[in-house]
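There's a structure below that I have some questions on.
As you look at this complex, bear in mind that one protein chain is not there, while each of the others sits in place.
This part shows chain A:
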């Protein structure tokens, strides 16, 4: 009895001591509760306040993480959550993604008029960002599972925001089915790891040592099972099937969030996880499978995108291909690829929110459903046209935009890793990855093609609102700045990463 009391008090002390490092999450949770409570009131005045309240919370968390200083050290919280520089940078990206989502939702006419569940919608964005933060901080497999589930559950509901639409229901159902399946597989794999190493703390030395002593085949199987769950979150092949349907069915701000938030967090989780598999001799199979997965993801993403007729599905496959690039980067072991990956993720954030905002404007205001519907819009609205060219070129990875810089950094890492390891898979990934940019251009350019080369007389008196214009410029500016001065961002990333080393 006494022992238990001591144990409990130790735990309590640890919780109290480490709670400081969870300040951003606590703020998010607090605002979530506030939103849910206030949503119970029927007064319109309060309802109208909710998005701004969510924005306040997210902004607070953003500032908190940019400034830092809330965490006492790099001790993990109860061996579950580690607030290191990477997690902090991730947190900044996630709260920015949350802010952008709320801002985009405020521009979305149908979301603004939503009768039911408008408060819920913003509360769920908060909880999703909270889950993402936890994913980035997790150093324990069980915690990863919980965080991923938190994100997933919020995602399922957000997909179904427009419940009365058939395609939203279809998307939601598919998402749930795939999600639960891969979650189960992942949990199964985690149990293997516990059996093999005796610990769930996958950032610890015990875990790495345990893996080295364990049977290679078992480790490979377990790694594949766990990665299945992670791949689902970043929509990497062969767990990408939900992406096109969800992108087609969910409201545009939510799609933009899905294409960035969970992908960024998932990549950070994988980054921590694959750090255990850097030994080229012991884990040749795991590395090979990862390489194949990256290759397949790249190929499926790029080639399937060629046949798409709607911009949403096209961008879903483009998002799959970006997952492929990120996976490629994660294989460049021993080259300090973390900062390149974080740079790429930052660029991805701005590119994706920019292009999805454009789609939202096109869809809600100009009734664009298929690629053909873009015909002639670029001539009528030069601002809209120029912005879409800019975003699409950045997505393709052409200079002078930051998308190019992101790819350049990743490919440099891969080349460097090839130089030091001589692993031919890396060279194949490098060459295929670069050449697929040519394929990518072919499908991305379809949108400017319709915008500028085709004519359509039916559009009349189209306008683009000043707030949309402003936001489009806001997302575009970093893409130019980070091309011409990538060192601004990279210095900061390096600075954050160095803090916890």
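Keep in mind that, in the parts below, a residue touches a chain if its C-beta (ideal position, glycine included) is under 8 Å from a C-beta of that chain, and two chains touch if they have at least 3 such contacts; residues count from 1.
We adopt the following convention: contacts and distances are computed from a predicted model.
The complex has one chain missing from view, so what does its UniProt entry call it, picking from "Cellobiose transport system permease protein", "Nucleoside ABC transporter membrane protein", "Na+/H+ antiporter subunit E" or "NADH dehydrogenase subunit M"?
Cross-referencing UniProt, the chain left out corresponds to "NADH dehydrogenase subunit M".
Thinking of the whole complex, not just what is shown, which of A:41, A:307 or A:442 touches the missing chain?
Hidden-chain contact among the options goes to A:442.
Any idea which of A:317, A:418 or A:475 touches the chain not displayed?
Within the whole complex, the residue contacting the unshown chain is A:418.
Which residue, A:177, A:306, A:431 or A:462, contacts the hidden chain when the whole complex is considered?
Considering all chains, including the one not shown, the answer is A:431.
So which bits of chain A touch the chain we can't see?
335-336, 339, 379, 382, 389, 393, 398-400, 404, 408, 411-412, 415-416, 418-419, 427, 430-431, 434-435, 437-438, 441-442, 445, 449, 452-453, 484-487, 490-491, 494
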